[in-house]
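Rest of the complex left out; these chains stay put.
Order of writing sets the chain letters: A, B and C. Residues in each chain are counted from 1.
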Amino acid sequence: MTAVKSPLSEAAQKTTGEALQGALVDLIDLALYAKQAHWNLVGPRFKVVHEHLDEIVDLARQAQDDVAERAIAIGVNPDGRSRTVADRTEIQQLEAGSLADDKVVAAVTGTLFEIIKRFRERVAATDEPDPITQDLLISITADLEKQHWMFQAQS
Amino acid sequence: MTAVKSPLSEAAQKTTGEALQGALVDLIDLALYAKQAHWNLVGPRFKVVHEHLDEIVDLARQAQDDVAERAIAIGVNPDGRSRTVADRTEIQQLEAGSLADDKVVAAVTGTLFEIIKRFRERVAATDEPDPITQDLLISITADLEKQHWMFQAQS
Amino acid sequence: MTAVKSPLSEAAQKTTGEALQGALVDLIDLALYAKQAHWNLVGPRFKVVHEHLDEIVDLARQAQDDVAERAIAIGVNPDGRSRTVADRTEIQQLEAGSLADDKVVAAVTGTLFEIIKRFRERVAATDEPDPITQDLLISITADLEKQHWMFQAQS
């Protein structure tokens, strides 16, 4: 089975591939995390937060596709299997059962902030080896930071 | 935190809730599984199978939302966190790395067949306790069986 | 004036017709009830609840059309006139004047729960005489239970 021929040098490919694989795990788990909160939410702000969480899901799903297809485009196989995600995720997991709206707002705010820090590191790391990948990571970071502001503003 | 008041008796709620939670794990992992194949696919049928796999993703994502919201509507908290999915999934996992198109077609066909068997058991189990939930499970099974036929036909 | 020729036996037609006529009164009054709350609502959650109530109105209007047309399709004339609705409705009526948002959320939750109980009885009653009608009632009950969850979650 022929691997995809990369437009990058081996070193650049390695650095970039690691940044993308890390981003992929973040984004897949962010989508699962936001769905879990979307379903188990309770509290007076239920309707608004329930719908707002689906904006996070949409953002994370679109971004996870872009990130994984970017990885394969530079010749690196992305790994988005459930076991991989569960083992490697750095996201602070939600409790099982019902989740109060104010706690969810706070948790999502914190989680987004942590993910953003990791994305900013990936933006820095890819600047030299692959500006094409960096541009994608910048664009996703911008979306995450916008959502971070909106969740924080309602804390 | 008040739990959602269920229109079902406790026993009916328990049986139905287990069927829905099982379905949720199947559907979340099916979406991750299909995306993994979508990204790592190679072979002469790449374009067709790549796009066909996204039909599975769409089906599984829509169905997982319906199933989880049905669970909470009968007073049972769904659990769709990455750890839960990785630990409880019964789906035979894909290898890491590139995946040949003919193997993917065979694997998806087999995976769908196994999921369908579990869904048919859930349809039978919910017939008595909750016909509303059963109707949802019937509808998802119909979609899964249609996709099973289409993957098998191209094996 | 020729009555519509029914595909059902007389007994099946009678049982099914009563279930549908009962559902029709519930659904017409639910739409009027939700509109009354939509217009007279006050409180900090006004905008969200105001818009959420219109989802109830849409659901109830679509379902009342389906139910009435199902009745006539089995040869039973539906009666949805204002006098009939006012006299036969079992819905606990709202007060005149302004309505606080938290009271409306609680009232809608309770009202939906009562309607759902009656719909589940109609689902049971039509299982034998007319599975076609039962399928329609199951589908409406699923929608009502989803809304019940969402109103209860924000109580």
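Basically, a residue touches a chain if its C-beta (ideal position, glycine included) is under 8 Å from a C-beta of that chain, and two chains touch if they have at least 3 such contacts.
Being a predicted model, the structure only gives us computed values, none of them experimental.
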Fill in: 3 chains shown - copies of the sequence in the complete complex
12
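To be clear about the criterion, only the chains that are shown with their structure count from here on.
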Worksheet item: Counting C-beta pairs in contact, which chain pair ranks first?
Response: A-B
Response to the item:
chain A and chain C have mean C-alpha positions lying a whole-number Å distance apart equal to 42
Worksheet item: Quick one: chain B and chain C, Cα centre-to-centre, how many Å?
Response: 32
Worksheet item: In whole angstrom, how far does the Cα centroid of chain A sit from the Cα centroid of chain B?
Response: 23
Item to complete: Note the residues in chain B that touch 2 or more other chains, in rising order.
Response: 2, 69, 72
Worksheet, complete the sentence: The residues of chain C that touch chain A in their complex are 45, 48-49, 52, 102, 150, 153-154
Response to the item:
As the complex stands, chain C meets chain B at residues 113, 116-117, 120, 123, 127, 134-135, 138-139, 141-142, 145-146, 148-149, 152-153, 155
Fill in: Residue ranges of chain A touching chain C (in the complex, touch as defined)
41-48, 50
